[in-house]
Structures are given as structure tokens and as C-alpha cells.
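One structure is given below, encoded as C-alpha cells.
Certain chains of the assembly are absent from this excerpt, and the rest are unmoved.
Should a chain be cited, it is by its letter among A, B and C, assigned in written order, with residues numbered from 1 in that chain.
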Amino acid sequence: MRSALGRPASPYERHEGLTRRDLLATLGLTVAGAVAAPTRLDAVLAQSQPEALRSPFGPDDQRGAANRITPAKVLEAIRLVKQGKVLDFGRVYEKGMPLYGNRVFALYTPSSGGPFGDNKTTYNDEMLTAQIGQVGTQFDGLAHIGIGDTFYNNTKLSDMVDSSAAGGTDGFKKLGVHNVGPIVTRGVLLDVAGYKATTMLPPRYEITAADLEGALQRARLDIRPGDAVYIHTGWGSLWMKDNATFTSGEPGIGVEAGRWLVSKQIVMCGSDNWGIEVIPNPNARLAFPVHQEFIPRNGIYNHENCATEVLLQNEVREFLLVFAPLKLKGATGSPGAPIAVV
Amino acid sequence: MRSALGRPASPYERHEGLTRRDLLATLGLTVAGAVAAPTRLDAVLAQSQPEALRSPFGPDDQRGAANRITPAKVLEAIRLVKQGKVLDFGRVYEKGMPLYGNRVFALYTPSSGGPFGDNKTTYNDEMLTAQIGQVGTQFDGLAHIGIGDTFYNNTKLSDMVDSSAAGGTDGFKKLGVHNVGPIVTRGVLLDVAGYKATTMLPPRYEITAADLEGALQRARLDIRPGDAVYIHTGWGSLWMKDNATFTSGEPGIGVEAGRWLVSKQIVMCGSDNWGIEVIPNPNARLAFPVHQEFIPRNGIYNHENCATEVLLQNEVREFLLVFAPLKLKGATGSPGAPIAVV
Amino acid sequence: MRSALGRPASPYERHEGLTRRDLLATLGLTVAGAVAAPTRLDAVLAQSQPEALRSPFGPDDQRGAANRITPAKVLEAIRLVKQGKVLDFGRVYEKGMPLYGNRVFALYTPSSGGPFGDNKTTYNDEMLTAQIGQVGTQFDGLAHIGIGDTFYNNTKLSDMVDSSAAGGTDGFKKLGVHNVGPIVTRGVLLDVAGYKATTMLPPRYEITAADLEGALQRARLDIRPGDAVYIHTGWGSLWMKDNATFTSGEPGIGVEAGRWLVSKQIVMCGSDNWGIEVIPNPNARLAFPVHQEFIPRNGIYNHENCATEVLLQNEVREFLLVFAPLKLKGATGSPGAPIAVV
């Protein structure tokens, strides 16, 4: 569990932890520009040019790969339903769940209002404070990740932020998650853990394109444009069981596998880990490079912390996938579980 | 706009308002027990006995009418999809939207973290503080409404609250919205405004069972067990256009219409108003009696502030309805838009 | 660390903890009314009559013992200043500090707004979510603690709560902490640990009136009406060092010592523990009885989690004490450090 630069690999810090740890140090990274020694980087960086961020969906597009969901695609997905079985494969949002870095999830449910009227109506409600789009099972929108100051479709951060909004902005002006729309499409589960003959991939294992192809063939399936692909690593079995290990890094796809998925023209990629991709990246100078491949470069969404074991337990590999992001105006992400219907 | 007791009818207060108004006064109500004069109440009150709250779904049930969604029901709904068209008919969550009473919706989206790594990953996120299950388009769960201290399935408030949880409870122990599960069923839109030959029902109009039947016949549809029924009143056209009027009361179903829907064994009832039912109630001594008919008495869910005009504009009356409440452990409700697929 | 009923004594739960513990069980208590067996209680309970809660400061009083601070008392305190030395003896509010039960302290400090203008003004601010009056160094106001539904000066909870405030109340209508006013008076430190020839009193040690008198004589001081009395137990040395032990209970004054202080007509009582009083109480059927002696019965304030060691280190025993509660309208308490000037 040591990074390429000899530092301990624990990029994730439990909210519960009393001590502060340095994310960058654990990633083996330094802040951009602070590196003295010369570096050799792979082709990822060669693509960090603004022109690479032009969207194929038009210069004003804010929906990204969700544009791939055509009526024909919806009907293709609907036709997968044979049994009328509905599976929710998200996690419960609760106190004590793993949280990234300094994030918080504070749900407060005092009781009770009333009774009102002669019919004695009483009511309860709840107050939540949280980074609502970035805790638990979460969907990463296009305002979440950029390359420097450039986001999806060459959108500049300065155009997203309301710089005149004194006292704090209340939503990004561009690429907000409310633009995405409901995702109703064909879902495919790739059981990479099973393909590798294990129940949980080891820490820091980089899933390759060959692994994805192997899992696909084992399931006798293909991946088609507009699909939502979920990857089972087994890492989710640590959720609420061993949060410390869960958050210390994760097995996941690398840049090569990410590009393979991009080439398949998918809409979104989910997994049972917290960041989709292998963390830390084997190239210790890269921070979340698969996030960049998907989100700013290709408008493809992430769905993190999914309970893919639910699909496995029900022997579901291909399904009608429904997920509707909360339409939080200008938000970067959304909570919410993916739903499979078979 | 005066209630039966001669008080102004504005049970709803804009978050933005500088002045405090008395909800009860505007409802023409007093706190239970504070009434000196004798009262004549209808049969609603005769039902306020604990035995009436026994669930037909078993003594331990926490899912209510969601139990009506069987695989056969799901398949029935799936078969309604012919075009592959997906309609989101929820509202955007945004600053300035109408909020009930003292509720808050504070979304804060500072930017930005990073850049990290030589690939210069930057990220944004958002902090939200809100009564998350009770703002905007919202789904009322079974922990939300009771009759005195008794909730659905004879659950006592004292059994729902963790009385030992010093410093504030973090979720109700019973009837939390995370128990509901995804709602995938047949949806039916009843255009009551259209049936009454108007675009918006007048303030305080009580929709009757006859109105519902009329709208149903006009659409040449029926209501079947397990359906989700959405009612278009036109009141939603005031949303973000005239919040003051929107929140001053509303047309909606009365107790009689509510019971008619209960008799149809529906799963949930949505509308384009903020409280489903006529407010204030024509019987000035009753506060939210339809909420009680649905939630504690019958385990039927409310879906408030829905954009039913989207269905109208697309000439959709019958559809595959998908809604998955956020699995907030122990919460009383959930945000989220209903999705129609046709 | 076992209570009289044989249950583990850890009434306090770290916010950071992943597991839930039962406060009542650890206190050796049950919810009022849930006890089947007959009980023998001391005179505390005999006083639980409403008439005992009449205030000596008049039927409309909302300031309690703060009324004891007369101009003459202020001048008495001012005359104690000889050196011009100012000591802040509160704790820093920070992530990781011990929190009672489910409470939260979430400070979020994104940067940055601007630059604005040709002069390039940039600014930062901070978002806080917390039980603001009940975290860290905290002052308990009169709306915080009651005996059943009765609070200070026979104020009923039903008169404090705005029952018509739908969607959550935004401040208690009576006894809010904004009524207290600044506390400028004579302060006295009682080093009970030192009197007992130790640096930290043992867990569950009940400080007696004799202990207080002993510490007082050792310091060659007296206690006068209107004084603010701070008690050094040494327990505060565990703060941020061993939060688990700190929060597992505490040495502190018992009911007898509390009454002795009441008889001295003090204004407030602070300490370096989190609840002023011995916890759990030796009488396992009592929950926070000293809180009741002070707050609802006598309008005397608590000041918890004070850094009394700062006074000791500076050899300060008698001082000008200044503390001004935040004027949060209708709040139950206030954050803020006590200030000693000598």
C-alpha cells in the first residue's frame, strides 16, 4: 500500500477520522506546477488541449452523452423487461457511511409538529446538510470535473461561476446537473471480480480493457452505444464493514479501459467503488485521469458507490436501467440509486 | 380568500417573506385542545381510532401501498411504452422556489478544488442545507404524517424516535423513506382542470369524486389497483410566476375524493399543487385531513409540486411511471421528479 | 465505568463514532414513565412542582440570575483589574472536537470570491452548520433545559414553541438566549482538583459542597451574590487528547454542591468538563439533575467546556469576567469563550 513515490496510499479520509491526512501525499502527487523535476507523461496529457473538449453534440450542449438516449434506445431497453422484477442497487444514505475527505452528511430528524386541527394532524420532517451530489451513491455531472479551468464542451470555469454573486454562488451557470434529464437505457453489468475468479479485486488493481472484454464474453453480452455500464469489483463489500480499507484506495478501471468504454459510446459508467477508477493511479503523477476521460472529454457520467452485488445476487447482467438525477439547479452531481428492471 | 372563520386564507408562507404569519389562523384552526366551543365533526374523526391504522400488509409492514406493485403490475406498466419517449415532470430545485412555512433551501456552490496532478484535475461540488424531503417536488413518506402520536400501521411516535439519541435524532427508527423501494407502475393523469373547462381551478376549489370520475371518463381510462394517479389542477402554473398566490392556499381533492382514490387501491397520488388536497379545507376545523386518509390510514404516498403540465403538453394520460425515493435512512420524505415513459 | 444498574457508563458519543450507543442505557436510565418497579427518590423530585419554578425576578422575567449583575457588581469586578492582563479561557471550535451525542460541527471554508474592481478585492467566507449553542465551549440558556414541559419561571414548552410555524420553528418565543445580556461580573476559580491534591479528578467523582468550600478556603476567597464561579476538575486535559475518555462521563458537582452554589446566589457556573455535573449521577435514576437545579429552578447559567487550566497556569483565582452570549433570537444557548481580566 505504498505509492510509486514511497508514500502511503490512502487517498481517502474518513469523515470520522480525528487526524488530517494529506490526499495529495497519499496519491503521490503534488499540486500542479509545484514539481521541480522533469516528468514523462503518457498520451493523456497530450490531450489536455482545449480543442479536445469540443462536444460532438453541438457547441451549446450541456447534456453530454445523455444525448445518446434516443427513443429507439429507450424501446430497446424496455424490451429487456420480462419478469417485472425491480432492483434498487444504490446504498442507503446514513450516518457512518464512508465520506470522501472533509465531506459531511448531517441528517437531523427532530419530531414533531402539531397536532393541528381537530383531526390532530402531526408531522415530522428532516433537515439535511451535505455535499448533496457528492456523498454516498452519487452521480457525477458535467460541472464536477475539469481539466484546469476547462470543463466539458470547452466551458470555462469563469463562465460557470457567477462572479458577481456576492456572498457565495448558488449553482453553476453552465453544466448544472438539472440539464441531464432522466437516464432510461440498457444497462449491462460487467462482473470483473467474477471474471478474475475472485469475490473482490485486490487494492490498486487496474482493470484493463481485456478484463472488460473478458467479463463481457463470460456474460455473452455486448456493449452498444447509449448503454449504461456497471462494473462489479467486489470492493463494495467493504461498505460499512471496513470503511478504513474501503477508503484507502480502490481497484478500478485505468485510462486504457476508460478509453475502451469511451469508444463504445456509453452514456455512463457505474461501479461499487467510490471513484470508478483505480486509485491511486499506477502513474503516480496523475490524479483521477479516468474522471477526465469520461466527464470533460466525453460527457460520460460516473455513478459511484453502487450496490452492484444486488444485480449479481439476482443473476442480472442486462436490464432496463432508470436513473433520474435530482434537478438541483446548477449542481455538480446528484444522489440517487440506479434502478434495474428485468 | 377568507376562511370559514373569517380569517385570511394564506396557510403558506414564503421563505422570502419578512413578516411572520400564523399558519393556523390562516387555516381557520386552533391547536388541538384549545377550542372552547363544542364542535360537530364528520366521519373523519370517528375513524381516529388506533385500530383504523392497522395495515393490510401485515403487522410489521413499513412499505405501505408500495406493496401493491407486483411483478405483474410492473409488466402491465412496461407494456404501456410504445414510443420510447421519456418525460420528467418534476420541478427544478432552485433559489426562490416556493417553500412551506419556515423551510429553507440553501444551495452553495463554491469553486473549486485543484488542480491536482500533472493532468490538472479540478473539481467543484455543492453544499446543501434543506428540509430535503419536504421542499420542491417532494414525496411524502410514512413517517411524515400522523394522527396525534400514531402513524401508519399503529406505529407510535415514541417507537419512531430514538429517545436516547442525545443531541438530536438522525433518522426515524420506523417508517423511514428508505423502506419504500422504487415505484415502477402504471401512471394515470387526471386533467381535472380540463374536465372543468378551465386551465386553472379556482382557489379553494374542492375536487370531488365526481370530478375525478369525469376526468377519467373524458380520458377513456380506468384506475386500477397499484396505479399512481396524478391530478392536474393548473395551480402549478403559478410556480415561480406568482409564488404569493401559489402559496396562499390551493384547489385540490377533498376527503370524499381522497377516499374514492383509497377505494381504488392506488399506490400514490401526485398533483401540481403543494399539498395535494384543498387548502384550507372547507371544514375549517380540519388540518390536512386528506394527508391523514392517505398516509397513516392507508399507506398511500403523496407526490407534491409535480409539473403535470408536461404530461398535458405531450398529450400523455397513461404511462409507465418510475420514481425512486432517495434512500435517506429514517427520513420522512424524498425529493425527486416522477418520470413518465410512453 | 459501570453504572449503578450495571450498564457501561458512556453517556457521550463521539460524532466520529461509527457505532450508535444508547445514552440512556449508559446513564442507567429509562425514559420517564417506562419504569415498572416502584422507586425511591430523593428530595429533588419533591421539588418538581410548578410553583418551585417561580422566578424571584418577577413573573415576566426572561433573564434569570443575570439580573444579579448590578452596576455596583460591575464596579466591584472592574476593581479587580490590576495588571491589564486578558485571558481567554475557551476552547477553539474545530473539527475533531468532542461532540455530544449526534451533534455536528461542519465548517466549510471554500475560497474565494473576486477579484473585484481594479483594486482586485478578493474575499473568503465560511459556511457553518452546527447546533451552534450546544457545541464546544458553550453557554446554556434558559430555553435549553426543562422539568417535563415546564421551563424557567413556570414557562410552558407550549408557550415557547410557535406551534403555528409550519415547516420548523426558527427560535423559541420565550427564554431565548438573546434576552440574557452581557455578563460582566466578578469571576472566581475553584481548583477542586488541586484541593484534592491531584491534577485530574477521577471519573464519576462527585464534587461536594465541602470540596467547594475547601477549594475556596485554599484560595482565601469567598463567593458573593452575582459571581460567576468556574470549577477546575482537570477533566479538560483530555480535550482533543483522549476524546473517548473525556466523553465517557465526567467528574463534576452533584446536587448537594449545586444547591450550595444556588444558595450563594451566583449568576453562572462553568467548568472544564462537558456537563458541569457528575455524570452519570450516583443516583442512577436521575438525568442531569444539576442542570435542573440551576437552569429551570434558579435561572443560573452553565458554561461548559471551559479551559480553566489557562487561569491556573496564570495563577488567577479572582478576576473580572466578561462573557456576552450571541444574541441568536430564540436560541437555547450560545458559543463563546469566557474572558478573564486581571
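Following the convention adopted for this analysis, a residue touches a chain if its C-beta (ideal position, glycine included) is under 8 Å from a C-beta of that chain, and two chains touch if they have at least 3 such contacts.
This structure is a prediction, so every number in the text was calculated from the model and none was measured.
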Query raised in the report: Taking the 3 visible copies as a start, how many copies are in the full assembly?
Result: 4
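Note that only the chains that are shown with their structure count from here on.
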Query raised in the report: Counting C-beta pairs in contact, which chain pair ranks first?
Result: A-B
Query raised in the report: chain B and chain A are one sequence twice: same or different residues at the contact, by the over-half rule?
Result: same
**Report entry** Copies chain A and chain C - rotation angle from C-alpha fit, nearest 5 degrees
**Finding:** 180
Report task. Take the average of all CA coordinates in chain B, do the same for chain C, and state the distance between these two points in whole angstrom. Result -> 42
Report summary line: Rounded to the nearest Å, the gap separating the Cα centres of chain A and chain B is 30
Query raised in the report: Tell me, which residues of chain B touch at least two other chains?
Result: 24, 31, 103, 108, 110-111, 127, 129, 131, 134, 168-170
Requested in this report: Within their complex, state which residues of chain C touch chain B.
Outcome: 11-13, 20, 22-25, 31, 99-103, 108, 110-111, 127, 129, 131, 134, 158, 163-170
Report summary line: Listed in rising order, chain A residues that touch chain B in their complex are 24, 27, 29, 31-32, 35, 39, 41, 44-45, 48, 69-75, 78, 81, 83-86, 88, 90-95, 103, 106-112, 114-134, 143-149, 157, 160-161, 168-172, 178, 181-182, 184, 285-289, 291-292, 320, 322, 324, 326-333, 335-337, 339, 341
Query raised in the report: Which positions of chain A touch chain C when the two form their complex?
Result: 15-19, 95-96, 102, 104, 106, 108, 113-114, 116, 125, 127, 129, 163, 166-168, 243
